[in-house]
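What you see is the complex with one protein chain gone and the rest in place.
And now, subunit A:
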């Protein structure tokens, strides 16, 4: 088939199977590369539908796709997205499954077209054996930047993926991530042992329709007041990120008391049922905004989010860019604001460092396995040491990794601070951080330069305000009979 015909056929399949008329940026390139049997690294910004790439490949070639995904919430979300699209042959193998359920799934693994795996599951021999029985069409490494200790989200579980990939017979591989600096990219390809012929598909992290702002506030009280005043002016819906669950809950209460907005908190402290409820309420417009910690279900697909506010300075630009990437997926004008207070830097430093053991702790744990065992129950850093041990990493190597991680976290934090304090175009700062060669010309609706004031009315002048003035969804009926009537159609 010639190129035009192939393109035509891919579009036809997209329309038929997924109901889209167009590919989003990068998707077609990735799919074509995979169909040409080339392993591919795709660096595509959040919201561009990375998962469609491997879904398409699986459906099109009718070969099983195995997806390694680092976070439980992310995995659940993607499984649900697939099911929502009518794909029932999908399963997630993770710690949520009981032993029996796991065995049942493994026995029938060839029934599934899409198999999601937590990285630690690959250490399980039964899992590996079952995977070897499959004829894997495509191995997907989601959030592939987690493999690099230079990146902010390093996951030691990912280190073994290169070896696992080899054990599985070096299948065709797709590594996807939203952001990667050159150094992280080099790590990814090396550690995953991708063939030299791999194809890189990279799109800019820049999202031109998101106005970038950072505000420095002298104290907590002023911060709260500023947040409330912003919420009264901004068109919705929106998201506010917090660094702590406690503050997330507190500010949710405050917003509820001081504004007429419908708001709910969303964090890891909620049960699955509660998260489901809040997510669905947000998607269906019953909520104006969600206050979240970073645990927020990453796959949430709401296109009309107008603002993302960070109530604390984030830990690094990688996560920041991902989180603000939830705004303006419909292409309409949106805004990302960081509310910064000097204390944030200490808060973040503490958060970043508490999770890593220092050399004294390492020495103690090495000498006393009992101390490590009891500390593992309470401290995140001791738990990490246990996990590393299980992976067969020596204490000497650990020391080295943790030192590197500390240096890296500190560097990332300093870059974040530099961003907050940057006097010139913030967009260009981000591009430079991610080693993009492009330079954008600063203009109106690009970003707030330094600490100059910005005019929300003007920024959102062209946004249809109608959406914001819609009557609030009428509260659900208080009569249970009506609820039942709505749930079940009478025949």
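Rule of thumb we're sticking to: a residue touches a chain if its C-beta (ideal position, glycine included) is under 8 Å from a C-beta of that chain, and two chains touch if they have at least 3 such contacts; residues count from 1.
As a convention for this text, contacts and distances are computed from a predicted model.
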item: Name of the absent chain as recorded in UniProt (options "Helicase Helix-turn-helix domain-containing protein", "Dipeptide transport system permease protein DppB", "Electron transfer flavoprotein subunit alpha/FixB family protein" or "Xanthine dehydrogenase family protein molybdopterin-binding subunit"); value: "Helicase Helix-turn-helix domain-containing protein"
item: Touch criterion as defined above, residue of A:163, A:284, A:367 or A:394 at the omitted chain; value: A:284
item: Contact residue for the chain not shown (choose from A:7, A:80 or A:206); value: A:80
item: Given A:3, A:62, A:441 or A:478, the one touching the chain that is not displayed; value: A:478
item: Contacts of subunit A with the absent chain, listed as residue ranges; value: 76, 80, 83-86, 96-98, 101, 104-105, 264, 270-274, 276-278, 280-281, 284, 286, 475-476, 478-480, 483-484, 486-489, 491
